[in-house]
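Presented below is the structure to which this report refers.
One protein chain omitted, others in place.
Order of writing sets the labels: A and B. Residues in every chain begin at 1.
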Amino acid sequence: MNLNLLFSLAAILVLGCVGYFVPNAGLQMFFGVILPYIAVLTFLCGVIWRVMKWAKSPVPFRIPTTCGQQQSLPWIKQNKIDNPSTTTGVIIRMFFEIFLFRSLFRNTKAEIKDGDKISYEWEIFLWVGALAFHYSFLTVLVRHLRFFFEDTLLKEKLFFVGIIETLDGFFQIGLPIVLISGFVLLAAVLFLLSRRVLNPQVKYISLAADYFPLLLIAGIAATGLWMRYIERVDVTAIKQITLGIVSFNWTSIDVMKSVSGTFYLHLFFICTLLIYFPFSKLMHAAGVFLSPTRNLANNSRMVRHINPWNPEVKVHSYESYENDFREKMIEAGLPVDKES
Amino acid sequence: MGLITLIEEKRSKIVKEWFKLTIKTYPKEKSDFFKKKKDSMANPVGNTLSKSLEDILKGLTDDVENNEMAKILDPSVRLRAVQEFAPSSAVSYIFFLKNVIRDILKKDLTKEIEKELLIFESKIDRVSLIAFDIYMGCREQIFTYKANHVKERTLKLLEKADLLCEVPEVGAEIIPHNVYLNGGFDDK
Partner (left out) sequence: MVDVVKPEEMIKIDPTPPSTNWMDVPPDFSPGKFPYPSQAKSLEAVGFPNAREWSPADEDWKLPENWQQIIHEGFKERLDKYRSLKVFMDSCVRCGACADKCHFFIGTGDPKNMPVLRAELLRSIYRNDFTTIGKMLGKFAGARKLTPAVIKEWFSYFYQCTECRRCSVFCPYGIDTAEITMMARELLHLLGLSIHWIMDPVSNCNRTGNHLGIQPQNFKEIIEFFCEDIEEITGVTLNPSFNRKGAEVLFITPSGDAFADPGTYSFMGYLMLFEHIGLDYTLSTYASEGGNFGLFTSSEMMKRLNAKMYREAERLGVKWILGGECGHMWRVINQYMGTMNGPANFLEAPVSPITGTKFENARDTKMVHIAEFTADLIKNNKLNLDPSRNDHLKVTYHDSCNPARGMGMLDEPRFVLENVCNNFHDMPESTIRENTFCCGSGSGLNTEEIMDLRLRGGLPRANAVKYVHEKHGVNMLSCVCAIDRAVLPPLMDYWVPGVDVCGLHELVGNALVMEGEIEREMDLRMEDLPGKEGDSDE
């Protein structure tokens, strides 16, 4: 029995029921306006609080994991990205780490392929899945900007939203244009989830806290797709609500009542995610920036790194050493500081 | 058709079944990883086992000499000799082959084949005895390492040459340990 998975599923179901049924019981104002404010506030404050908490602890030692040749003699070619000795190198290393998941990509190497070839390639999918997940999530987020800004502003200032939408809709399958990112997101989440359920090792290490956010994001993606392609919800009304939230000029309760329950479910899931985010492993998004094995240059033999709490310690001095062994040292012809 | 030809025909199926049974001798959490198909550098245990089983079966059907068989057996027995098995479990996997073959060839067991199979099974018994010799050899090797551990060797040397310091509070005995005496094992 996978109790952790069941627990998470149950939690999502309960949340789903709350999000779908409760708003229509006359609580549209709370779920459509107040809760999103609370959620965004919690998210922002929570993330800042967590990062501050991390940053409060010093980095006493310079401990980069060196994944390539060090800076050494001038004729030895340094791997300036995987073993950086300068800030520029570190920035490039962090760029690859954050945008391309370089370390995770290393996972895919299999060199000696004896026998069954295909099964060895399997691991590349963790990297592909992770990339697909994060980038489609980002695209979906950017596309949602049009719900929060007036069309004119969007066209002038936030032209990249349009660009992304064009790229995103590249695969035209009839009408409406299937905006591919939503599907990619859902597929990637389901893939990551299936890994946790099917791969015995990953299953063994998975906690409820690992299933829950995946299920939650799956819920968000599914409700979004449902609204767009199946239910065809009233986008104008929704946009009125969202624009109202952003401009602190809330729309009328009638408009809010006219919107489908799926929208409130979608929004409720998002609020849950925002509130949950700072208190969970999702903080890895910020953690990766602060990881001392990645964000430091390997230059501690060139420049002294300072430890703010460098302790005073008792060292067994040469003097006491010589006191212990003086006679024997003299006898052996070893130089001593004090003759007897 | 003779037994050997039958085995040749179903070789890969036999090896697969045999591997499955062998892997089952490991606790579940461990076997999950060992049976994973991976680069031989990334999963040496699984790869060594599956290759070894294949070789043993080939050795049996080719009817190789004892010496040759010992060489073929060595990698898998050597592996299992350090894997926390009781001696019986460590070499048990050789016997599994008997049932695997009987199960897979169930439908083909004519009287003739049956007779051949009995002979073949006695060969498997012989292989298992060789395996046990190798197992003991491996264990003895490990005991030797424990006994001749580098530090002990050098300690003796140093002691002989009166080179060691006896700092009273610290002592130079780096191989002390009468843990087994005060660790609750005295009665064993």
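FYI, a contact is a pair of C-beta atoms (placed from the backbone, for glycine too) under 8 Å apart; a residue touches a chain by one contact, two chains touch by 3 or more.
In this text the structure is predicted, and so the values were computed from the model without any measurement.
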{"item": "Neighbouring displayed chains - absent chain, whole complex", "value": "A, B"}
{"item": "Full-complex contact with the absent chain, from B:39, B:108 or B:133", "value": "B:39"}
{"item": "Option touching the unshown chain, where B:12, B:66 or B:83 are the choices", "value": "B:83"}
{"item": "Chain not shown: contacting residue from B:31, B:52 or B:76", "value": "B:31"}
{"item": "Given A:85, A:223 or A:272, the one touching the chain that is not displayed", "value": "A:85"}
{"item": "Interface with the unshown chain - residue positions in subunit B", "value": "21, 24-34, 36, 38-45, 48, 78-79, 82-84, 86, 88-89, 92, 95-96, 98-99, 138, 141-142, 145-146, 149-154, 158, 161, 163-165, 167, 169-174, 176-177, 179-180, 182-185"}
{"item": "Interface with the unshown chain - residue positions in subunit A", "value": "1, 3-4, 7, 50, 53-63, 65-77, 79, 82-83, 85, 97, 101, 103-104, 106-107, 109-112, 126, 130, 195, 199, 201-202, 204-210, 279-281, 283-284, 287-288, 290-294, 298-307, 309-311, 313-318, 321-322, 324-325, 328-329, 331-335, 337"}
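Assume only the chains that are shown with their structure count from here on.
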{"item": "Geometric centre distance via CA averages, subunit B-subunit A, whole Å", "value": "45"}
{"item": "Residue ranges of subunit A touching subunit B (in the complex, touch as defined)", "value": "110-116, 119-120, 200-201, 204, 324"}
{"item": "Of subunit B, residues touching subunit A in the complex", "value": "29, 32-33, 37-42, 47, 51, 167"}
